[in-house]
Each structure stands twice: as structure tokens, then as C-alpha cells.
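As you look at this complex, bear in mind that one protein chain is not there, while each of the others sits in place.
For reference, chains read A, B, C, D and E in written order, and residue numbers begin at 1 within each chain.
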Amino acid sequence: MSNTNKTALVVSAHSADFVWRCGGAIASHVKQGWHVKVVCLSFGERGESAKLWKLPDMTLEKVKAARRDEAQRAADILGADVEFWDIGDYPMRVSDDTLFRMVDLYQTLQPEFVLSHSVKDPYNFDHPLAMHLAQEARVTAQAAGHNLEQKVLGAPPVYAFEPHQTEQCEWTPNTFLDITDVWDLKRQAIECMAGQEHLWAYYTRVAQQRGVQAKRNIGITTKRNIEYAEGYMKLTPTVVDTL
Amino acid sequence: MSNTNKTALVVSAHSADFVWRCGGAIASHVKQGWHVKVVCLSFGERGESAKLWKLPDMTLEKVKAARRDEAQRAADILGADVEFWDIGDYPMRVSDDTLFRMVDLYQTLQPEFVLSHSVKDPYNFDHPLAMHLAQEARVTAQAAGHNLEQKVLGAPPVYAFEPHQTEQCEWTPNTFLDITDVWDLKRQAIECMAGQEHLWAYYTRVAQQRGVQAKRNIGITTKRNIEYAEGYMKLTPTVVDTL
Amino acid sequence: MSNTNKTALVVSAHSADFVWRCGGAIASHVKQGWHVKVVCLSFGERGESAKLWKLPDMTLEKVKAARRDEAQRAADILGADVEFWDIGDYPMRVSDDTLFRMVDLYQTLQPEFVLSHSVKDPYNFDHPLAMHLAQEARVTAQAAGHNLEQKVLGAPPVYAFEPHQTEQCEWTPNTFLDITDVWDLKRQAIECMAGQEHLWAYYTRVAQQRGVQAKRNIGITTKRNIEYAEGYMKLTPTVVDTL
Amino acid sequence: MSNTNKTALVVSAHSADFVWRCGGAIASHVKQGWHVKVVCLSFGERGESAKLWKLPDMTLEKVKAARRDEAQRAADILGADVEFWDIGDYPMRVSDDTLFRMVDLYQTLQPEFVLSHSVKDPYNFDHPLAMHLAQEARVTAQAAGHNLEQKVLGAPPVYAFEPHQTEQCEWTPNTFLDITDVWDLKRQAIECMAGQEHLWAYYTRVAQQRGVQAKRNIGITTKRNIEYAEGYMKLTPTVVDTL
Amino acid sequence: MSNTNKTALVVSAHSADFVWRCGGAIASHVKQGWHVKVVCLSFGERGESAKLWKLPDMTLEKVKAARRDEAQRAADILGADVEFWDIGDYPMRVSDDTLFRMVDLYQTLQPEFVLSHSVKDPYNFDHPLAMHLAQEARVTAQAAGHNLEQKVLGAPPVYAFEPHQTEQCEWTPNTFLDITDVWDLKRQAIECMAGQEHLWAYYTRVAQQRGVQAKRNIGITTKRNIEYAEGYMKLTPTVVDTL
Partner (left out) sequence: MSNTNKTALVVSAHSADFVWRCGGAIASHVKQGWHVKVVCLSFGERGESAKLWKLPDMTLEKVKAARRDEAQRAADILGADVEFWDIGDYPMRVSDDTLFRMVDLYQTLQPEFVLSHSVKDPYNFDHPLAMHLAQEARVTAQAAGHNLEQKVLGAPPVYAFEPHQTEQCEWTPNTFLDITDVWDLKRQAIECMAGQEHLWAYYTRVAQQRGVQAKRNIGITTKRNIEYAEGYMKLTPTVVDTL
């Protein structure tokens, strides 16, 4: 599917997070020829499926199946390769086995960058835990003595994508990604999330607001049009040749 | 001297600051064909010329002349176009005339980016004031109603270059510029500062430390060599097409 | 117009700020019988009137008149009593005369609360200056020895209303005001701002996002509907009898 | 005991914390007809019972019994309903069983608000852990898929009560509760803590200082008298109809 | 009066601040043989003399005289050498003449350390301004080219003494000074402030609370008794030979 050999990794706590929060980044990089791997740690089956639980005769397995189906369709639309690790949610717990599985994935995939949740979120403790896993696995994958037969990882930058209430999460975007030309795909992927229809308009407006802000940060007099954008908080410095 | 039409602006509180703190950025962009304008707001004649003041029969004018000469030679080596505004130091005061002069310079120059001091510095109040001038003039230059005959400014990003004691200044680098291939020029420029020889080794080591850190941030296993770097704190978000 | 004896004060740097940023609070309190006084320190004539400046034969006085007219109509819709102090913008400068005028207003008005800009805003230095004026005048108005013939001020809380790019301004909302039932008035007032039509949709979306967040903070299972809200950052503690 | 149907929940790491830190809030809300449930996670048997350990023939069980007795008497005075979960202290460890027990309590109690420790405390790691439990259980109790037979929780605000050295804990009060008219009860409850008599005067002075500050925040010219208060740091925004 | 040649400088915004906030430090260092100079920038005549203004036939000059008399007596008790610069309060304004006067004082006095207000105080803008003066004058006094006939200043550390509502001022004590054996003097000095009797008990309790905290920071099992202390926030690093 890709015509470059570049890859990216997304660590999503629940199965819809990657759509709302970085669906544009996925679609945009896939369009640029990248291979994007998404790991859904859980289906959000307990914490983010309220609408499904109102249906008659619902069980945990049925909720998971419905959520998996939605997420798979969204991933297909965006062009991502998705895995479901089913480690549970609300509360999420990360075992060392899960950590080492993520380390292996890093070393196999050798991603150019990683996307995950904000480091803090007082409304949702699964989110920072997913980010911690993404970070700790990354550092472990850099260790020469961890897997002798594997290639050690370089230093892919980690970006925190946008949480629901940014200011309460001490999340400040330092990077805006223009997603104008893949917005239609992101919106289609969003519409796969039948169980959370109340969020469709919300995250559409998020993309519009970030678009306006991105435009302001390059100068409103520039010719370039930005209608939709996604905000990211890069956690470590960027190395450049030109400022 | 330049073969692109891109320009950059440096606002330096004292006449040596631009050398220690962003001499590499100047030389590197000049080498890439940019036109780099440096404004030295003062000569550092009172606060940063202790060695000169120990010479016999010294006067304020003689100190200024000596400092100007040093800075001019350093700018020539780096390839920068330097102006001396002589507004005084220790304490520095910025009049509205100075502000409007800076606004005019922004609108004439239309720089792609701006470099100045850290926003906070408990060891030196001229430094944050210079940065404030750089920021307030930038915003004023964006106003449609300020100078009708002038072209309004876009949104050039502002970077804070490295202060002397970074942690005390709440300065955190989010950008490293590789200056390995212009290091020789920066070192030559540094050596023009005869009055502050005690800082030559200090800022050489700063460049080496930032080089090691830059290397670590791109991955120590990468082929690319970085021996010298400069750190910057970009104050506003970056807009990108690829993460 | 008011049937309580409660008053509130809004300190707006430019003549449209009070509409975008706290139009709902104004309309809501007026509806509850309050008297709301708005001080527009400037017309935003230089910095926020780009569209007007593109018209033929425009002068500073014409821009001011147009902006004044828009703001007056918006204030009328919201039910506020507006004053225009015309102290200039981009850059704004506050003299001691302006400070003392504000002190007098505080002592005459005896407001229950005060609304102004965020304490920090790297995109706009007039905004924090207006807030500083609002705060310093408030403290001065509390001084027994300032105006012997006047009643000293109590301790009205100061709220910072929402800036354009919240995270860059270190602005975190700790208070959401439900403006659902006055939204129509706010939208009408917004539409008076003919010169900044590009912001109409932006601030409509801001109100919708804050509405969703307010709802989440009271619990999405509550019966109460909140469609539109405004966010505020209260700068000092609240004293309560019930948590 | 209550004549409203409102309830509140207090999560106290050690068996005396609820007395020093929020005894006034408990007594005040009980007086207003609320039902207040206190969970003491431990007796502070190892870390906060130094005086008891100096008695002859002391054992862990005797210390726990003495501490339980003190806390029960204090709770009776304040009018609270107290539970002792006895999960151990210094160091405290929270199992998933404890988490789910707390989730059940949230869903059964449906509290209007929750009180617990500061999020950070370099002098005491049991404190932030208790707060983390209070927060994570709250979020889990909001999950539709956790306990199908239970009513999901709304969004009760969480307040951090005052730690011993506030500034070292990055704890900033944004809410003061007037406890003047229940102070006598709080003082009586404090005096139940025979093992920590050195703290009686300390927390009396805390209440007096917060009383003075509360008074200052409503204006020292107001008629209302506040002699004793408690400070709280509310962790999430408040939704209001009037500012 | 002193038997060492060490000196210290206190920069007090209003004429009573030095008593409440660092009276213990003054008395303690005087007792150790130091010369302590206090500069009262204003008398607090407008902002902190409410009780005096209620007396009949009061004028600004009478208030100043009464406040001066109180402060002089307090300084005498503490053993400090006090100067009154009478630059006005509420609002305080610092001219360059005042700055240079302070620079001269620094160079003449050559203090070992400097005490002034917190860097931020949303309840009182004179306080941070006094601190800014103390800091900017200190840096200017270090400049070789400022006063050729004067000895340049070394690097005396600057400490921020305790503001009224510490947490709101982002003031965190990193240093506690034991003032137990000079407490009686501080209390006597406090009682000179007839116009602010409501603060006597408040600042007595502050000293007691800081005493308890100081004791806790050296270990409650240590033999040493600390009943009264003052908290300080040292703004720059300490250089030591032993940790």
C-alpha cells in the first residue's frame, strides 16, 4: 500500500481515539506513501460505549465486536493497519508482557514518529497510561541489550495528540498539521463511530478551529489556505538545518 | 551576497550577544543564501565591558567604539548586516520611537524568522526587554492601520536563543540547529570579542553540549554527525505537512 | 433597564473584544437585571480593522467611527452601557490619567465582578495590558487614602475571558457560564462586527465547544441541556458556604 | 440523620486526615442536612502514630484499635458516617479490589462532591495515592459498561483539601469554605486525636489564617464575619449561571 | 552597633512590610553583628492606612508622619537603619532617579544579601514592583561602566520574603530562618503598627506555622527546638562546599 519505506506508529487507548485525535495525520501520511500502524489497546468497551450498552441483551463480547468493527472500518478508510490488543479499559492496566510486545513492535516497525495521548488527563486515566506505555516501550526498544537479534530503535519523536479538554490536561500544541486535503477521509472515518455520534460535530469543529489557528501562525496574509488541521504537542526537541 | 530573497532578523541587547548566542544560525543561513540583519540595541558598554574599563583613560565613547569595532568584525565574519542603535544598557530603556523604528524595520525587511533573548532572565533585565521589543514590534507591524504605505508583516516565528544560565531563565530548547559546518566561522567571530575572552571557551562548550544533545534527539545510531549545535526556544507553534 | 442594584464591569482592549469574548455573560447578566458597563479602551482601529483599511479613502477617524458604530450596536443588542476611551492600539499605552479614570469608575460603579483579557498573550500585547489596567485600578480603588470623598472598593473577583489561542496564553478555564438562552443575542451582536466576518463562525464554534465541555463537567447524564457556554479563568479564590 | 438527599464522599489516607483537613466541611454539610461518608483507607498505624508506639507492649493491632477509636469519635462529633478499609500505610498500596470497592461506593452513594488529598506531596506518598484512587474510581464509576446493574456516576467535582506544607505540594486553594459556625465541632473532633496533640494548635491556626484570607477575598469592608475557613483546590471547572 | 563588617539590604514597598515579613531576619542578623539597612519606598499612606484615614481631619502628610513614626520605632527595636524614600503608593511608580539612587546604595553598602517582596502578587502591584527595583538595581550595580568611582557590586543573593497569600503569589519557600530567639523583638516591632492591629495575630501565627514546618524539615526527632521561623524564596542558586 505504501510507496516509501517510512512508517509511523499510533498508540490509541480506546478503539476510537485514533480517529478523533489523529485520523487526519494517518490519512495524510498514508497519502504520502507511509505505512501507518495503529495499536488499539482496548475497545473502549466499558468506558466509551454507553450507547451500545443501552441496547437489549448486550454483553461485553458484543460490545467489543461492535467497537472492533467500527474501528476496523475507520482504519480502512484512513488507510491504516490496525491491531487490537484487547487489554481492557476503565481501568486500563499494562503488564510487562504488553510492554515487551510494544517493544517488539517498535523494533520491527522502526517508526519515524509515534502518536499517543496527552501525558496528563484528569478526566481519563487510561489516556496517560497509554502514552506512558508508548514512551517506556520506546526507551526500552533503544536498549542494545534487550533483544540481541533485533535492530535497536533510533529516536522517533513522540507527539501527544489533542485531548478532549486541552487546558485541563496541560496540553499545549506546538505543531499543527494541515489536514485540509484529507478532511473528507477523516470525516468518513469519524462517521464509522456510530456509538458516539455526539462527538462527530465536536471533532469537526476542533479541526476547523485548529485550521484557523494554523493559518494565523503562518500569517493570515499568506496565500495558502488551511481549513482543517490537527494539533500536536511534540515532547522532545526538533533538530533542523534551517530555522 | 544572498542568492535567495529570504531574510532573517536578530535583535541583540548588547553588541556581543548575537555572536555567542546565534552566531551559528547567522553563518548557516548566510551560507544558505539568506540576508541576515542584526540590530545591536546597545554596545553593552556599561554592563559587559569590564575588561575595557580597566584600561587607562577610558571613556564611555571609547568603550562604545571598541565594542562596535569588535561587533562589526564579528558580523563581517558571519556575513551579517549589522546596525547599532545605541540606546544604552544597564539599564536599557525602550522608547516608542525605538519601537516604531523596529516596526519599520520589520515591514521593510519582511523577515522569515526572528531571533532574540529569553523571555525571562533574572541575571540580566536588558535581555527580556530586548525580546519584548522584538515581540511587540512584530505584532505592531502586523497591524493594517499602522503604516498605510507599508506592506504589513506576516507571522514570522520568534525564537529565543540560549541565555547564560538556562534553567534559571525557564528557557527550554525545543529546536536544535546543526552548526557543525559553520563552526569555524562562529569561533572566529567569537574571538573578535577581545574584551570577553573568558567566555570563548564557555560558549564553545555550549555548542559542543548542544551538538551531543542534538545527536541524541535524532538517534545516536544515525549516520549523521553533529559536533556543534545551537539551541532555540520557538515561542509559537509550527505548521507542517508531515510530522 | 436593571431591576437589581448589581453591576459588572468589562474592560475590553479593542472595541470588538467584549462581543466575542464575553457577549454571553453581558446578555445573561443584563437579562438577570444587572447593569453591565463596558469600557472599550480603543477601537482596535489599527490592529483589528484590516478589512476597513482596504476601502478607498480610509482615514484613522473614519475607521474609528465605523468601529464605534459597530460596537455601539452590539452593546445595545446585549444591553450593555458602553464607553469608548480611545487611548489607541497597536501599541496600546496606559497613562496614569487612564489608570485614575478607571479607579474612579470602579469606585462609582462598585461592580460585583470584572471581566478582562488573559494575563498573557504572545499574539497581542494590548490584551495583557488591558488586564493589568483592570487589576491595578481595582487594587488602587481599594485604597482608603486614594479618594477620600469616594467609597472604597470591596473585592470584586476578576475573570479573564477567553483569548484566541488559549493554550499559548497559559489560559485555563476554571468557570463555564451557560449562555444557551442568550445565545441568539450574542450571535446578533457578533454579526454587528462587519469588519471581522471571518471570526463569526470561529466564535460560534468556541461557544459550542465550551457548551459541550460545560455539559461534561456537570455530567452528561444530567437532564440540563447546555448548548452554548463561555469559559472564564477566575484569578482569585471563591468563598462559599457549600462545596 | 439527613434531611436532604445529598451526599458527599471523603477519601482519607490515614484515619486522622479527614479531621484536620476537612472536618469543617463535613460538619457544615451535615448541618445543612447532607449525608457525608468518610473512607479511612488506613489507620495511619505505622506512619502517624509515633506517640502510641512509645507506650509499653504496643502492637500493630493495639495501635489500629486506638486510632480507630479516636477516628470514630471524631466522625461522630462531626456527624459523618465513617468506614475503615485497613489497607495499610507507609507505604500504602492500592489493589484493584480496593479500586472496585471504591467504584461500588461511588455508584451506591452518588456523591455531589468528593474530598481527598493533594495530587502531589513530597513528604507523604500515601496522600497522592489516596487522591489517585479517588479520581480513578470516579472515572471508572462513570463507565456504562462497568456495573450493568448499577446506576453510572455523574460528574461530582473533586476537591483537594489542604496538605501540611502547601507550597511544597503545588497546592493552591481556589475555594474557601466558611466554617465559622461549625468551628466548635471541628475543634472537638480535633481533640479526639490524642496521639497527635502537637497538631491541634497547628490546624487551629490554619483555620484562622484561611478565615482571614477568605475575608480578604470577599472584601474586608463586607459586613460578613469569617473567623475560620478551610481551603480547597477544586480540580475541574465549575459551571455557573451567574459569575 | 555592629561588630562584623557584614551588611544586608531590605527593600520594603510600604513602611510596615519589613516588620511583618522579615522583622525576624533583621533582628537576628543585627544580633549576629550585622548592619541592616531598610529602605521603605513609601509609607503605605494610601493603601495600607485605612484606620488612620478614619480619624478626623486627616491629611496625607499626617498619615505619612504617623506611619513614619511607627516604622521608625519598629526599626529601632529591630536594630535596623531605616530610610524613607517617599515615592508614593497605590500605585507605586519607580523613576530612573529612584533606580540610580538604589544602585548607589548597593555600591556603597555592598550587602551580603537582599530581601524584598514576591515576584508576583495579584493583590498588590506595589510589591512586585519593589522587588523588580531591588533586582534591576542590583544588576545595574554590577556594571563596571556605571559608576567609575564606585566599587562594583558582587552577587548578593536576593530572597523574596513571604507575601500575604503565598499560594496565589506562586511563592514557595526554599529557606526557613529560625527566629525563635529574636521573636520577642519581632513581636514588639509588630506592635508598633497601631494602624494595622488586625495583622498582629495573623503574622504571629505565620511565624508559628513556619516554625513547625522548619522543625519538620530538619526532622521532628532532632533536639533542636524551633518555635518561630520566617520563610524565604531564594531566587538564585546557592554555592556550597558541603551538601
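Throughout what follows, a residue touches a chain if its C-beta (ideal position, glycine included) is under 8 Å from a C-beta of that chain, and two chains touch if they have at least 3 such contacts.
Not measured: the values here are computed from a predicted model.
Of B:44, B:173 or B:195, it is B:173 that touches the chain left out of the display. Shown as candidates are E:106, E:176, E:202 or E:228; the residue that touches the absent chain is E:176.
Residues 96, 99, 135-136, 139-140, 142-146, 148, 152, 235-237 are the ones on chain A that touch the missing chain.
Residues 123, 164-168, 171-173, 201-202, 205-206, 208-209, 212-213, 216 are the ones on chain B that touch the missing chain. Taking the whole complex into account, chain E touches the unshown chain at residues 8, 25, 28-29, 32, 113, 115, 152-157, 159, 173-178, 213-214, 216-222, 226, 229, 231-232, 234, 236-243.
Operating definition for what follows: only the chains that are shown with their structure count from here on.
Looking for a copy of the A-B interface in A-C, C-D or B-E, one arrives at C-D, which has over half of the same contact pairs by residue number.
Looking at which of D-E and B-C shares more C-beta pairs in contact, the answer is the pair B-C. With touch defined as above, residues shared between interfaces to two or more other chains in chain B number as follows: 152, 236-237.
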